[in-house]
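Removed: one protein chain of the complex. Kept in place: all other protein chains.
As written, the chains take the letters A, B and C, and residue 1 is the first residue of each chain.
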Amino acid sequence: MDFQQSPKAVALLDRLRAFMAEHVYPNERLYYDQVAADRWEMPPILAELMDKAKAAGLWNLFLPESGHGAGLTNVEYAPLCEEMGRVHWSSQIFNCSAPDTGNMETLERFGTEEQKDKWLKPLLDGSIRSAFAMTEPAVASSDATNIESSIVRDGDDYVINGRKWWISGAGEERCRIFIFMGKTDFDAPRHKQQSMILVPRDTPGVTILRPMTVLGYDDAPHGHMEIVFDNVRVPAANILLGEGRGFEIAQARLGPGRIHHCMRLIGLAERALELWCKRLKGRVAFGKPLAEQGVQLDRLAEARAMIDQARLLTLHAAWRMDTVGNKVAKADIAMIKFVAPDMAAQVIDWAIQAHGAAGLSQDFVLAQSYVHARKLRFADGPDEVHRAQVGKLELAKYA
Amino acid sequence: MDFQQSPKAVALLDRLRAFMAEHVYPNERLYYDQVAADRWEMPPILAELMDKAKAAGLWNLFLPESGHGAGLTNVEYAPLCEEMGRVHWSSQIFNCSAPDTGNMETLERFGTEEQKDKWLKPLLDGSIRSAFAMTEPAVASSDATNIESSIVRDGDDYVINGRKWWISGAGEERCRIFIFMGKTDFDAPRHKQQSMILVPRDTPGVTILRPMTVLGYDDAPHGHMEIVFDNVRVPAANILLGEGRGFEIAQARLGPGRIHHCMRLIGLAERALELWCKRLKGRVAFGKPLAEQGVQLDRLAEARAMIDQARLLTLHAAWRMDTVGNKVAKADIAMIKFVAPDMAAQVIDWAIQAHGAAGLSQDFVLAQSYVHARKLRFADGPDEVHRAQVGKLELAKYA
Amino acid sequence: MDFQQSPKAVALLDRLRAFMAEHVYPNERLYYDQVAADRWEMPPILAELMDKAKAAGLWNLFLPESGHGAGLTNVEYAPLCEEMGRVHWSSQIFNCSAPDTGNMETLERFGTEEQKDKWLKPLLDGSIRSAFAMTEPAVASSDATNIESSIVRDGDDYVINGRKWWISGAGEERCRIFIFMGKTDFDAPRHKQQSMILVPRDTPGVTILRPMTVLGYDDAPHGHMEIVFDNVRVPAANILLGEGRGFEIAQARLGPGRIHHCMRLIGLAERALELWCKRLKGRVAFGKPLAEQGVQLDRLAEARAMIDQARLLTLHAAWRMDTVGNKVAKADIAMIKFVAPDMAAQVIDWAIQAHGAAGLSQDFVLAQSYVHARKLRFADGPDEVHRAQVGKLELAKYA
Partner (left out) sequence: MDFQQSPKAVALLDRLRAFMAEHVYPNERLYYDQVAADRWEMPPILAELMDKAKAAGLWNLFLPESGHGAGLTNVEYAPLCEEMGRVHWSSQIFNCSAPDTGNMETLERFGTEEQKDKWLKPLLDGSIRSAFAMTEPAVASSDATNIESSIVRDGDDYVINGRKWWISGAGEERCRIFIFMGKTDFDAPRHKQQSMILVPRDTPGVTILRPMTVLGYDDAPHGHMEIVFDNVRVPAANILLGEGRGFEIAQARLGPGRIHHCMRLIGLAERALELWCKRLKGRVAFGKPLAEQGVQLDRLAEARAMIDQARLLTLHAAWRMDTVGNKVAKADIAMIKFVAPDMAAQVIDWAIQAHGAAGLSQDFVLAQSYVHARKLRFADGPDEVHRAQVGKLELAKYA
């Protein structure tokens, strides 16, 4: 047993940290200002930083087994992902942001050469972005079998109808392609009804209705959009892997997506802890530095223990994915999925509390960080679904 | 011991409930739409509803001992305040909203006849609104002695300098008057340095910089504003009660303000619980109604117990204020101040969780309700200050 | 609404407090020493104190509507019960201890004149004690319909067979009579199968096997006994109310029993808080009085808020029982049943933590108090049963 990262991962982390320190933290405020000025376009600073990251060889680090990426294991990628997570929009700089990473993996594993040429290449290059259109307003989408959108074969085309929401990343003008999940056969066995198909954003019949807000944030320019697909017609060649394979693809992409979210959340929590400590050292109330107030020390200790435990659990899940595969590691993945967002939300909430009302405001990254962590208690299904699954798997050991 | 409310309070509550059902709930969406269209003006529907409330005799219910109000005790007012709290902006309809209620009480108790004529009258009438300018960005304002703004006598005037933020209600154009807290004598004993003075909003030198956001919400048109006071000159007659009396006035207004917040939060939590139950009855996931999932029943029970306990604690604090006075009841008031916001935030968070990601969005009142409850963990000082005070008072029993 | 107790209750509380101060606290250590010396007999000091309480008119205070008791409402009895609860064995002094109170109420309401003469009279007099034999080791007894013991009519007798455990109070030699619950008809409708019957402890076939321990305590001389009933024969006249009425009687006795437990737990928690505060004031570690450590103040505040809320919830439930009856108040009763034990266990646990390891030892009443509170999370059904019931009742409001 060895908790030391590989030299390769350590070296990359050093370079990434230096990049964050030199280029990202100093531009945080600028990023937000540019977004405020032009809400649904890519902020210019992001384009600049992407160029710099590409030049620095900090690009597409996420791809675990691919000629395109850094060739890192999940375990090796974890600290890099955590580091990016410290600034919640910074993964884009390194072309490592959700949902593009999952979409690129999906295209790489399941796409035809033509599909790869047309969509994977520009995605790997960072010249376009993508979205994953699965969740629907009318049904409890944590259970993917509930999905009601239809994908109907008509000659050489498929015709798509349905309403989706919480389609993250679809807000930005750069987002050019959707991986759409719907049903090609409502009468097939429960897990064979679904298919995935590529839908270019500018296809007639696609209407982006509105951004969903999350506790008051619309996360522009990324956005979590509600979209109507009204008789949207795409070539039959756009289907992924074939009819009825949608559930299978969905399963394959879940593992890495979940673990990346968790790694980033650990970075987000570390950042909040850092801001919290600095705040405590700089404020005095009722004649006493905040740092000497016992309840703060007690909470700091709890926060440190929570973060370290969540990180180790996530690394362990990554190691399981690397060594026994995502399927066998399903309990590990489900577990971090409910541990990490809850941990991060709690740590950030304490950090906010130490900042006074300012912690809830636009003047600190804490408010937006909290909302991000809170939101992830729903991503890929609410906590309750993952918790029930882990409970059942525990009981199943004694069947 | 009798938990039955007086016939007077029961009758008023019946009328208020009928009013809410007939006029308020059906206009909730309209209110938000009007605010979205014209962010810092009074929405027309609010003016309509205020007229209806005044006509219905549901006006100025909060004033406990006054010819102007309904003449209710704190205990009697509690259920009315809770009822209004179910829709977080509805107190205004009945001219019972913070910070106007506290400002009206302050003027009634400590104002000169001239001050009352000029400001209390239109406030009681609902034709203007007001704000309370105390919190400052540069210091930990939970400790009021930290305040650094200056109020300097100059001939027949006072000249005011300072920067304030989180000045709630100052966003709306109708807000015409500020009660400003600053220091008239930086060398006086610690609790004699502060004074309060009336500053009309349109006085030269007053600049409203920006609304503070709270987890993404700016709470327009109410707003929590940052304001600069730069050599603001007002007549000496605008001082309240005299120089050095600011801390004394601040103490007097704290009790009722806190208890009203708590009563409203209980209503807000009840509303969330109602939405939660209805959601559970209408959704199915993994082949089972959400309502039959044991963890939901368990949480509902906890929520019901938390709400009922917080309500009883708040009523008990109100009864103590009515019978022994705000000063003797200080532990009771401090206790509800940290119990009620925390309870409401937790209950609403659970309700959100049962709604899926939609619960965090603009489609349900839950998101804004959560933010409101979370924010109140800071109003009148963060939880930690009130908790430490209650802890000390407990120990003091054994001195 | 009025939180003031009646003059009658206030006067009784004053006398009870004076009695506790003069006679009970000074004899706590002696009681434990006498129990240690002669484990399953009544300690002599208890007999002395009972005589004193009877002489002082502090006797049978619990009976709500009866010529025998003090004629108090549940609300009026609450503070008395809380006061007794401060010393977990002191209710016996005033003939107000479980399960005798429930058994006396049952006999008074449902017993024949002959049954009352023979058993109720000496119970009211305090010359014997009683037990309630319901829980069985083989089945989940929180669901009373699971019970498997049999009561079979045979001529002028009933013949009883079954194994019971956790029969509280059956350890002491003074315990002379059991109210036994079993089935007279296994084929009747689900809630008509059960009957209750009086079984004198010295009936042939009754074998007391062993005391159950609770986290190491056997609660001698009271005890929670495992008992075998092997062809135990009693006269047919011993049946209560008639065959098939057992469930009905069980329902009737649940309300007061539960509420008394909760009232006593509040007293127990108050006592722990008092010991905790005194400890904090008397200890120094790392150069600082424990009382100044912020985490302790924070916990004290939480404890005070938890106790006060649980007390108010219990009083409110008592008032509901007094005004709308036990049946309508079932959600209220279920709620205090899970709130009060959990609250008391947490408060006592914190108090222990402030005492260091000594808090877990025989040198403080805290250890035994904790175990008592923990045990009550199971009495009359585990928390989970009551919580699920409250959850269901909440949902039922929106049917």
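FYI, a contact is a pair of C-beta atoms (placed from the backbone, for glycine too) under 8 Å apart; a residue touches a chain by one contact, two chains touch by 3 or more.
Just so it is clear, the model here is predicted, and its values are computed rather than measured.
In the complete complex, the residue from C:Ile249, C:Ala367 or C:Leu395 that touches the missing chain is C:Ala367. Of the options A:Tyr31, A:Trp165, A:Phe229 or A:Phe338, the residue whose C-beta touches the omitted chain is A:Phe338.
Here the missing chain is touched by one residue of A:Met42, A:Val159, A:Val284 or A:Ala388, and it is A:Ala388.
Residue C:Ser142 is the one among C:Ser6, C:Thr112 or C:Ser142 that touches the chain missing from this view.
Think of the hidden chain as still there; on subunit A it touches residues 1-6, 75-76, 273-274, 277-278, 280-281, 291, 294, 296-305, 308-310, 312-313, 315-316, 319, 331, 335, 338-339, 384, 386-392, 394-395, 397-398. Seen from subunit B, the chain kept out of the figure touches residues 293-298. Those residues of subunit C that touch the chain absent from the view are 135, 137, 140-143, 146, 166, 212-217, 224, 283-286, 290, 293, 295, 353, 356-358, 360-363, 367-368, 370-371, 374-375, 377-378, 382-385, 387-388.
Following the convention adopted for this analysis, only the chains that are shown with their structure count from here on.
When every chain is reduced to the mean of its CA atoms, the largest separation from subunit C belongs to A. For the pair subunit A and subunit C, the distance between mean C-alpha positions equals 53 Å.
Under the contact definition stated at the top, the residues of subunit B that touch 2 or more other chains are 384, 387-388.
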